[in-house]
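Note that one protein chain of the assembly has been removed; the remaining protein chains are unaltered in position.
Let's look at subunit A:
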Amino acid sequence: MEVLYASCVGVLVACGIYLILRARTFPVVLGLTMLSYAVNLFLFSSGRLTINKAAVLGSGSEYADPLPQALVLTAIVIGFAMTAFVVILAIRGRADLGNDHVDGHMVKSSKEQK
């Protein structure tokens, strides 16, 4: 399970970073979303991976650590709000700057194509 889980996180991070390095806002937003999924999974695993254990301390020799679950919940909520904000900002940027490039430059080739 650990290997599967770790490679999931790794693939998500790799995809996220690749997309963040793109020049347009939409892939960047998708990349940020993927990165935050990866981070949430990673945070979740920081309490060790267990199956079928109660999330209570002291009720048995093994337990599922409840704290990372709370942390992940907080991170999901915050990440969701931030993604919503960046989507709105990207739309505003598209309207204000006339293109969807992250650095806002006009691309000459697209002009020439017109």
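As a working rule, a contact is a pair of C-beta atoms (placed from the backbone, for glycine too) under 8 Å apart; a residue touches a chain by one contact, two chains touch by 3 or more; residues count from 1.
One rule holds for everything that comes next: contacts and distances are computed from a predicted model.
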item: UniProt protein name of the chain not shown, from "Monovalent cation/H+ antiporter subunit D", "Cytochrome c oxidase subunit 3 family protein", "Peptide ABC transporter ATP-binding protein" or "Putative spermidine/putrescine transport system permease protein"; value: "Monovalent cation/H+ antiporter subunit D"
item: Missing-chain contacts mapped onto subunit A; value: 20, 25, 28, 32, 35-36, 38-40, 42-43, 45-48, 67-68, 71, 74-75, 78-79, 81-83, 85-86, 89-90, 92-93, 96-97, 102-104
